[in-house]
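Below is one structure, written out as structure tokens; comments come after it.
One protein chain omitted, others in place.
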Amino acid sequence: MRLTVNGVEREIASSPLTPLLQVLREELGITSPKAGCQQGGCGSCTVLVGGAPRRACLLPVAALDGADITTLEGLGTPEALSPIQTAFHEHYAAQCGFCTSGMVLAAHAFLENGGGTERESIQEALAGHICRCTGYVKILDAVEAAAGGEVTSNQRWLPQTGEEAPVEVPGAPA
Amino acid sequence: MKAVGARLPRYDGVAHVTGRTQFVDDVRIAGTLWAKALRSPAHHADIKSLDVSKAEAMKGVLAVITWKDVPLLEYGHLSALGIPADEPLLAKDEVRYKGQPIALVAAEDEETAQAAVDAIELEVEEKPALFDVRKAFDSDAPKVHQWGNWYPHFEGEMDRRQIRKGSIDEAFDRADTIIQGVYRPAAIEHVPVETQVCQVVPEADGRLTIYSCTQALYFSMGVVAAHLQVPLNRLKFVGGTVGGGFGGKVDTATETMCSLLTLKSGRPVKWRWTREEEFLCSSTRAPWHMEIADAVTKDGWILGRKMLTLHDSGAYSRFSPYGLTKHSFHHTGAYTIPNLEFDGYVVYTNRVPTTAMRGFGVTSVSFAAETHMSRIAKELGLDPFEIRLKNANRIGDTSPNGVVYTDPSTVPTILAVADELGHELPADYRTMSSERREGEWLPEHLVGQLGNPEDH
Partner (left out) sequence: MATAVETEADVVLPTSETEAIEAFGDGSSVTVLAGGTIVVPDITYGYTKPRRVLMLAGAGLSGVETEGSRITIGAMTSVADLVDLSAPLGPCAANVADLEIRAQATVGGNICAPPGRDAPRGDLQAALLALDAQVRSAGAGGERTESLEAFLAARDGRLLLDVSYEEPASGAFARLDRPHTHDYSALTVCVARAAGGTIRIAAAGVAGPAVRLPSAEAKADDPEAAGQAADADATFADDALASAWYRERTLPVLVRRALTQLQEAA
């Protein structure tokens, strides 16, 4: 069985009924999708399958032979964040960070599918994702900002104190 | 200070949005075993027999632990606050809540670990269970706890948290009317998206590295060291990355048992709770039963408050006596009531032991105190803002436990809310401040009751 994960083709050794979530986390060591409930209820395991958001905990890997999988690591790196990742960071849309992988991928897919700034349609797109920390408002703000083109990619976000450099903390290492 | 008032990036923000944040379950240590627990199927039962031999003999199982493997079985997590130990790490003679851990298995894979748990032979004899705190005081109530049905070890071996101030009898005599209410918030699950999880690694020097999702790293370190009877420097806790806690990850729910499995097997061990375990077996915010009777005047002064609180601690004490204590100090809410008779009990029931959640002990009483204020306003036909402003804490007022307020913010807060909502207030209310009571804001029943902020 083969999967392409973040652009890299991988041979899969896990047994056919193994959920994709476990294949990613345990066999391939890709730990960004999380095991929040393992019953499809929380959305923290969501990855992109052929660009579409799906619950990795519900997909037996045998049904995915040849599929193209994207996880959060494949969306952007600290050196080159995608717009949606930048938006989440700028808008404090992640607190503990545990739901973030699923949220960002669902939001990314929403934007790629032409999703706009209308709050209700953003909510509908993220309806399957539970966050217990933020109260959702900042997450919706982030997606709205990204949909409105208010962020750019390839930009490491800097603090908005008007300074070029990050804020100086006395005594901290340079 | 450049940082105060500045909009700073979260130091972990970029890691979160790129999937790089390492939670406990993301730690990868070669050779890690899966842990699974045998949990009580009954709410309240005597353990007649426990035989783990079939589990131990199973291929792929490297360790099974029961109460016999725990060097110090009962440890008082808040013994520093005078709360003695009452809870065994693993059940010994009886089980007191459904889901209580009895034994744990560490095996090469999850399926084997579960099969081993299923192979443990457990015989229990059920006994009547108690779920309603109001029935705990009945003479024929099931006996839940070795100390009786409520905690008896407050200072001076009192069996309740008691506050007495002024003269409640006089207040009730002088009142124009008594207004009563009963408030019963239910248990609440924290539901962190990350379930309880722990990874322990045996180091070559004999120490244990413990990857923990605890909210209280040093606290948990002390708990594990105490149960294991080892010095603190034998443990290295790695943590601080918590996938949501909200008070539910202060209980040191996994680290000790996981450590014991590691010590017994010589291998790294991971224990990750399923979502079902998280819902059914993790501690909750406590349910409360609160009865309030206020002595009030017809123009809205609260002369006195009589209050009874029953705090549902579940099967064991954990932090409940501490939570109830905080609750008692705040039982007048943001308001000044000079005559008080408060009695609070930590009651045991056959439920999962309860714990902290966002405002431990105080959230419940704030809810009750505020709802009761609204009730008083409604029954007296008074404006709900005015009645609050009248009784609101001022400089020099004292709290239930005698602390003098030096800088309360109740009045400006309520005025700001009234303003925001466009709620009309008479001129003398609109100009009210937090300054020491005088004139129309110093009623007869508060004369001589004020304290001196300078004395504190």
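Per-chain residue numbering starts at 1, and chain names A and B are given in the order in which the chains are listed.
Everything that follows uses one rule, which is that contacts are C-beta pairs under 8 Å (C-beta built on N, C-alpha and C of every residue); 3 or more make two chains touch, one makes a residue touch a chain.
These numbers were taken from a predicted model, which means no experiment stands behind them.
When the missing chain is restored to the complex, the residue among A:Gln22, A:Thr70, A:Gln85 or A:Thr134 that touches it is A:Gln22.
Even with one chain removed from view, chain A keeps its contact list with that chain: residues 14-19, 22, 26, 38-41, 43, 46, 52-55, 57-60, 62-63, 106, 123-125, 127-128, 130. Although one chain is not displayed, its contacts with chain B can still be listed: residues 31-34, 108-111, 114, 270, 274, 276.
Convention: only the chains that are shown with their structure count from here on.
Within the complex formed with chain A, the residues of chain B that make contact are 2-3, 6-10, 12-23, 25-26, 28, 190-195, 242-244, 246, 272, 274-275. Put simply, chain A touches chain B in their complex at residues 25, 29, 31-32, 34-39, 41-42, 44, 71-73, 75-78, 81, 85-86, 88-89, 92, 94, 96-101, 104, 130-133, 156-161, 166-169.
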